[in-house]
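Below is one structure, written out as C-alpha cells, with a few remarks after it.
For this view, one protein chain was removed and the others were kept in their places.
The letters A, B and C name the chains in turn, as written, and every chain counts its residues from 1.
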Amino acid sequence: MISVGVLGATGAVGQRFVELLADHPWFDLTLLTASDRSAGKKYGSVVDWRLESALPEKARDILISPTTVDTIRKVDLVFSALPSEIAGDLELSCAQAGVGVCSNASANRMRPEVPLVVPEVNPDHLGLIDVQRDKGVNGFVVTNPNCSTIMMTMSLAPLRKFSYSSIQVATMQAISGAGFNGVAAMAIYDNVIPYIGQEEEKMELETLKIMGSLEGGEVKNALVDVSASCHRVPVIDGHTMALWLNIKEDPERVREAFRAFNPPISGLPTQPTSSVYLHDADNRPQPRLDRMRGRGMTVSVGRIRKGLRYVAMGHNTIRGAAGASILNAELIVSRKYL
Amino acid sequence: MISVGVLGATGAVGQRFVELLADHPWFDLTLLTASDRSAGKKYGSVVDWRLESALPEKARDILISPTTVDTIRKVDLVFSALPSEIAGDLELSCAQAGVGVCSNASANRMRPEVPLVVPEVNPDHLGLIDVQRDKGVNGFVVTNPNCSTIMMTMSLAPLRKFSYSSIQVATMQAISGAGFNGVAAMAIYDNVIPYIGQEEEKMELETLKIMGSLEGGEVKNALVDVSASCHRVPVIDGHTMALWLNIKEDPERVREAFRAFNPPISGLPTQPTSSVYLHDADNRPQPRLDRMRGRGMTVSVGRIRKGLRYVAMGHNTIRGAAGASILNAELIVSRKYL
Amino acid sequence: MISVGVLGATGAVGQRFVELLADHPWFDLTLLTASDRSAGKKYGSVVDWRLESALPEKARDILISPTTVDTIRKVDLVFSALPSEIAGDLELSCAQAGVGVCSNASANRMRPEVPLVVPEVNPDHLGLIDVQRDKGVNGFVVTNPNCSTIMMTMSLAPLRKFSYSSIQVATMQAISGAGFNGVAAMAIYDNVIPYIGQEEEKMELETLKIMGSLEGGEVKNALVDVSASCHRVPVIDGHTMALWLNIKEDPERVREAFRAFNPPISGLPTQPTSSVYLHDADNRPQPRLDRMRGRGMTVSVGRIRKGLRYVAMGHNTIRGAAGASILNAELIVSRKYL
Partner (left out) sequence: MISVGVLGATGAVGQRFVELLADHPWFDLTLLTASDRSAGKKYGSVVDWRLESALPEKARDILISPTTVDTIRKVDLVFSALPSEIAGDLELSCAQAGVGVCSNASANRMRPEVPLVVPEVNPDHLGLIDVQRDKGVNGFVVTNPNCSTIMMTMSLAPLRKFSYSSIQVATMQAISGAGFNGVAAMAIYDNVIPYIGQEEEKMELETLKIMGSLEGGEVKNALVDVSASCHRVPVIDGHTMALWLNIKEDPERVREAFRAFNPPISGLPTQPTSSVYLHDADNRPQPRLDRMRGRGMTVSVGRIRKGLRYVAMGHNTIRGAAGASILNAELIVSRKYL
C-alpha cells in the first residue's frame, strides 16, 4: 500500500477524493490537509460532508494537518484539490521534497515539464516526469485537465483516425463544478448563465496540449482549432456538451469508432469497464441518468449525426476531477514512476 | 376594432394568446375555441389557467366554441394554437371561408404560398398573400416559425451585411416549449435532455425560407447551411442558444451592427422598443432575468466573441409563439391585407 | 432461494423492485409482468429504465409475462407494484392460487384479514396470515402502507412509551411519489402544490391500523387522532415531514428514546443498521443528503423540540415502497410463513 494524502480535503473536490480513496486497493489514505484553523481537529468534526454517500469511517478520525511541505512529505503521494492561487508553488515544493503530486488544480497544468494527462488519451505524456527528474526533482507533479476538457478529450480519443481541424463545443455545465458555495440558488434556479470564468480559455488551450505529441522531452501542441461556448445550467452533477467536428465521414463510421474504442490502459482499479460509452437512444446521454455509469468514470456519448455533431456527458467531480487525478496516480504506479 | 378569435385557447400557447389579446388596441377578442367537450361552457370555468398574470376578466365569460369553420367565420381574424395534426386542413378551410389566419402551428409553414414571417426579418414575404388571393382565397394563412427559429433569425437580422455560409447552433430550451404537460418533472429535474423531436429539422429548414428572398411570387431559399443541436434544460420560460457563424469580421463590428439595428417595421402595438438588445455584461443574457424584456418580445444577444460566436435568448411562448403571431397580424393590418 | 416475481415491473416502483431484488440473497427474481402489449418481449427492450443505477444484467433478458394468475402461480412470492384499480382482485386471486403476495398497492390495505405491516412497528400483525389460511387461502396478501405513512409510523415506533393522543403532520413530498409521469415539470418547478389526492386520508386511516393491536384475529385500531396536511415540493426522492405530538416530556427524553430504539426484528437482509437515525445538526435531515442512508431504508429524524415537534424524512420509493415490501417478505420468510 502506498501512503497518500489529500490537500484541501474539506471542499467539494476534496470530499470526492476522500470518498474515492477510502477503500482504494493500492492507496492508504493517511493524510488530510485543510486551512490552519482546522489543523489538529478530526476530519469528521470539521468537514461539512455534502455527498450522498456517508462520510467514510476511515476518514472520520484522521487529524487534519496544515497544508505545509513538512507535513506533506510524510506520505508518498498526494492529491491536490487546492485553490489555484496556493497550488502553484506548494505543489512544486512538494515535488522537490520527493512527494508525488497528482493535481486537479489548474496552476501548473501548462508548465512545459508538467504532464497534463487523461489516461485514455495521452498516457505517454507521463514521460515528462523524466524531464522533471532530470532537473533534480525527486517527486513529481502530474495534472489532469479542467473538467469540461476531460469530457471533450475523452470523447475525441476514439476519433483519432479521422481527420479534422476544428472543434466547436457548447457546454451545459453542472453547478457542482463551482464548488459547494460557488453558485447562489437565486442565480441559477430557472435559469442558464452563459458564462463561466476562464472555462472557454481552458478548454481551448488545455486540449491542444493533451492532444499534442511528446517529442524529445517536449509536448508539441496539436493543430486543431477549438472554439468553446460555456454555460451553467441547473443540474447538480454532470457536464453535457454539444460538439461539432469538421469530419466528413459518414456518422456510422464514427459510431463504429466509438464502439470499437480500446483505451491504451488496462488493469487500473478506477478505470471503468467502458471509458467511452455510446448510447443508441435519441434522448441520451442525460446527466441524471448517465453520470454514475462506470461509478462516475465513464464518459457517455450519443446523437452522432452528420455535421459531424454529437453530444458528450460525464460526471464533473468524479471523471472530471477527483477520479481523474486518482486514475492518473494509478497509471503512474503501473508505469513504475512511483 | 377587428374581431378576432383564438383556436385552441386552453393550452399553453392559447393562454398566452388570450393574455396578450385581452387589452389589445386593435383586436377585439370575441371567439375562443377548444375541444368539443368544452364547447358551450364559459372559458373561465374550463381553462386550467397557468400563467402568473390573472385570467383576464374579458375572457372569463366568453362561451367556448367548437373548432369548426362555421363558428370561426364569424370573426375577421383568428390566431391558431392548434395541434399540427388538425391545424393543416382547418386553417386552409378558414382562409377559403374568408378568415385571416395567423398560425403558430407548424403544419402549413413550408407550403410555397404560405408566408413564414418574422416581422423584423422578412416582412415583404407577406406578398405571398397575393399569391393566395390569386388562387381565389379570400382570407389568408400566415405563419410564424418554430420558437427556436424565431430567436435565431431575429438575432441574424442585424447581421445581414456580413457574409457567412454556415451556422451552428446549440439550444438550451425551456420546458414550456413542450406545453403544460409535455415534460414530466422526473424527466427534466436535475437533468438535460439532448433531444427535442423535429426541432433541429425545423430550425434547419424554416430558417432557409425566412432568410430567403421573395421573387416572382416564390420564396427562393437562402444559401446557408444550418446545423442545430437542440437540448431541453430545467428552465420554465426562455430559450437560450449558442451560435457560431463563419463571419471573419472583428467582433466589435458585429457588436456595432447589433447596436445599430433598425427593424423594417414601426408603429405596431406589440413591437418592443428594442427588437434585438445587445447585453454588454459577460454573464448575460439569462432567461430568468431577460426573458420579459420588451414585455417578452425582445430577443437578447450577448457574448459576441471571435469565432464568430454569440449567445441569443428570448421568451419562447411570447416572442417565440403567441406574441409572434400577434405581431404578424399587426403587420398584416398595417400593410392593408386586412 | 425462493423464486419471486414483480407485478407491474416497468413503472417507478416496479423498477425499484427490480433494482433491489437483482442481487437478493434469499430471493431469485424470475418473473416480471407488465401490460399485455409488452408480454413476450425482453424486459430490457421494453423498460424505460430511469434509475441512476444501471439496469441489472439479470433482469435484462427476462421475458415479460402478462399479469395473470396463470403465469404468476409459477413463482412462490410476488411483489405487487400494480395500480390500485387492478391490484385489488388480482392479488386476492394470486393468494387463492397459493402465491404469497407482498403488495405496495393500496387496494387491500384496509381489508380486515390483510396485515398492513411495517416490520419495525407491528411485525406481529403478520398473525393475520393465519386468519387468511383459516379461510382456505394457501398463499397470502401482506401489504405495506402508503409512503408517507411509513415514514411517520417508523418515527413513532421509538416513542411508544410516551403518552399522546394527537398527531399533526405537514408533509413535503417528492415528485417520484407520483410515478415517472405523475407530475408535469411546469406544475411543480419553482412551486409547491398543497394537495395530493387521498394522501391525507391514507395517513390518517392507515396509521390507526398499523399502530393498533392484534387481538383475537382482529386489529383494534389505535386511539390517536391524526391530522395531515400534504404538499408536493420540487424534490426528486425523499419525503420530509414536520410533526407535532402532544407529548409533555422534555425533548431530551424523546431524543434518548430515538437513540435507544431497538427494533423488534433482526437478521433481515434489507434491514438497515439504523432503522431510525437521530440527527443532531440543526439543519438535518435533508432529503438529498440523507435519503440514501442505510441504502435508502433508514428513516432520519431530527430537530426534536418542545411542542413536541420534530422532522422525519425517508426515501419514498425505497423505504416507502419497494424496500418496504421486500422487508415485509423477509420478515414473512424469517417467521416461517413461507
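Quick note on the criterion: contacts are C-beta pairs under 8 Å (C-beta built on N, C-alpha and C of every residue); 3 or more make two chains touch, one makes a residue touch a chain.
Since this is a predicted model, take the numbers as computed values, not measurements.
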### Task
Taking the full complex into account, find the residue in C:30, C:71, C:168 or C:274 that is in contact with the omitted chain.
C:168
### Task
Specify the residue from the set C:63, C:242 or C:338 that touches the hidden chain.
C:242
### Query
Given the contact definition stated above, which residue among C:123, C:234, C:296 or C:323 touches the chain not shown here?
C:234
### Query
Which parts of subunit C are in contact with the chain that was left out?
168, 170, 172, 189-195, 227, 229, 231, 233-236, 238, 240, 242, 244, 282-289, 302-303, 307, 309, 311, 313
### For subunit B, residues in touch with the removed chain
50, 52-54, 189-190, 288-289, 291-293
### Message
If the hidden chain were put back, which residues of subunit A would touch it?
### Response
12, 50, 175-176, 179-190, 234, 236
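FYI, only the chains that are shown with their structure count from here on.
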### Query
By how many degrees does subunit A turn when fitted onto subunit B using C-alpha atoms, rounded in steps of 5?
180
### Most central chain, judged by mean C-alpha position against the global CA mean
A
### Summary
Note to self: most contacts are between A-B
### Task
Just grab the chain with the largest centre-to-centre distance to subunit B, centres being mean Cα coordinates.
C
### Summary
dist(centroid_CA(subunit A), centroid_CA(subunit C)) in Å evaluates to 40
## Note on the structure
Separation of the C-alpha centres, subunit A versus subunit B, in whole Å, is 42
### Task
Measure off the straight-line distance from the CA centroid of subunit B to the CA centroid of subunit C, and report it in whole Å.
47
### Query
Among the residues of subunit C, which are close enough to touch at least two other chains?
50, 189-190
